[in-house]
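Got a structure here, written out as structure tokens. Questions coming.
With one protein chain removed, the remaining protein chains of the complex are shown where they sit.
Presenting subunit A:
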């Protein structure tokens, strides 16, 4: 049926990316371009007493300096709501440089604009800023006594407390219980391209070239903060050098770039430096989690209680959720999930790849592994036994596949021969072990109506458009495939355009919803135009197809043919030319199912890992990883595999490498560069494999495609930790599992 959908095609943007000709948002050439640079506060709590600009202005080439004394007041206070909801989406309910208060280290206190990058950096260094500072509250230990239970998260979008049944009673009666506490270090996204905005005013019209995961969110947010009409702001993004959540929300530097450009009456490019990127676009918060699990002797879960404690900002009740997967993936009548917060001197944390799911599943899936040992059960059988056919509301899954993923993975990984005894396999200096974990990531229909446009010209070439951003997700390729099949043309005559608020609206590609919502809108636009063209042909008495029922016409390679007699037909181009039509176009819309749609909505998967742990040094080396996933329709398996591989290696990174902490004296992040904040390098990568389990899903959109951007990370770190236990007999209750943690017996627990 589908000529190109589902084929492992190369990326259409490949040549642009391998030749360096693709333009990113900090590479826009504009006449008179000036360079803006943020100056961040060097205290974490206090106020700006004075800013002496004398030396900075004397350095030469300075066009202007914004501080709290001359920065325009925002027209509307920012209110944090996730960009997936389709509203203005500031990253926090705070905008800097409105007064002299400093809430967190690195908070923008000035923007210097100069005629060169070097000039801006030099002048910024010459700003003489004095502060009054007080002792910050920046870590869990600083604020534990002042913790409170949050009622809602994400600006009220989701409840922070989830409870059913009688957890305390069930735990008391359980044959077996697990009670563990975990500590997780903060993570930073660190896309290779930091946040960057180029802003240009033309009278009252503002154009932003912004490195973003959603142009529409930028337009909505900046319009609201500046108090100008949406029609006066156009946001363009060509290529984006990675997001991982850091560009899911609209952070202050975007609006500051627009303010600076207006101030100096020139186009301004404002790029975050690498160190600034640690304090400018949120982070995954340091957190403590505690889980209590009860089970019967025959391996059925009776109770789960999962709680989280973390530091949030002074402006927002933000926590990445710790309960979205653990409340659903296993059937359990008694469940309690809660989030506790501490207000501190930090910016509001934000979405970081698999936000919530990655760490909550680490807690849950390592607890499940403990339980399997307590019960002397195979950990795969324990999971399969407890995975229900319905969610906690009794709704069937729109599509499942978890058990199949676990079983397929077990076959491929060679699980059957595994001796569960921990600490008995040696390979030279290494102790060797294997582990497994389940994965799930929600499908969240929070977005408004999604739109795309399809247009065909009378030479048979076509353009399909939607305002999506290409930040590595392969949207240009996958949507070219969807559009070509929907319209019935070959890919080489179709161009897919994206990354511009002048194009039909799609919401930020966040929460692993990009493929689902974009493909649904593009599919509907393409099929709507195809139906228009076919209807036109069968009603045109000069068409060879005249008089046929539309259902008796199919389209291939831009040619409409009768299914009754394939020799009868004509091309789109012939139809349009004969009717003196230069083109024809259609807008396609897709309305997501309601939030209370009666289905459980997840992408499921299974993760397997083999590790070697150095007996003397505690170094963990991952030898093999296998992920098996059931994402419904796979639009392009080559790209899907890459994205899932990426997620799994993010899991490896979260397990072994990534972590930051705030210095309690200064309130400053200890690490602010890629030399010290560790991310995987080529040499860290193990033998890694991705497999798919096919499931049909007719709920999540016309093509049945679920997201894959994040589920690849979920469970990966837990599989590694379970493998470390199998290798060493030591349980890991702290991330990252550094050599010290391994040698000290696993940390927080």
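Just so it is clear, contacts are C-beta pairs under 8 Å (C-beta built on N, C-alpha and C of every residue); 3 or more make two chains touch, one makes a residue touch a chain; residues count from 1.
Assume contacts and distances are computed from a predicted model.
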Chain not displayed: protein name in its UniProt record ("ABC transporter", "Aldehyde oxidase", "A alpha-helical domain with a conserved ER moti" or "Xanthine dehydrogenase YagT iron-sulfur-binding subunit"): "Xanthine dehydrogenase YagT iron-sulfur-binding subunit"
Selected residue (touches chain absent from view) among A:11, A:103, A:383 or A:726: A:11
Among A:20, A:428 or A:594, residue touching the chain not depicted: A:20
Listed residues A:499, A:526 or A:646, member touching the removed chain: A:646
Omitted-chain contact residue, chosen from A:184, A:209 or A:244: A:244
Absent-chain interface as seen on subunit A, which is shown: 10-11, 13-24, 26-27, 29, 116-118, 190-194, 239-244, 271, 273-274, 471-474, 638-639, 641-643, 645-646, 648-650, 653, 673-675, 679-685, 688
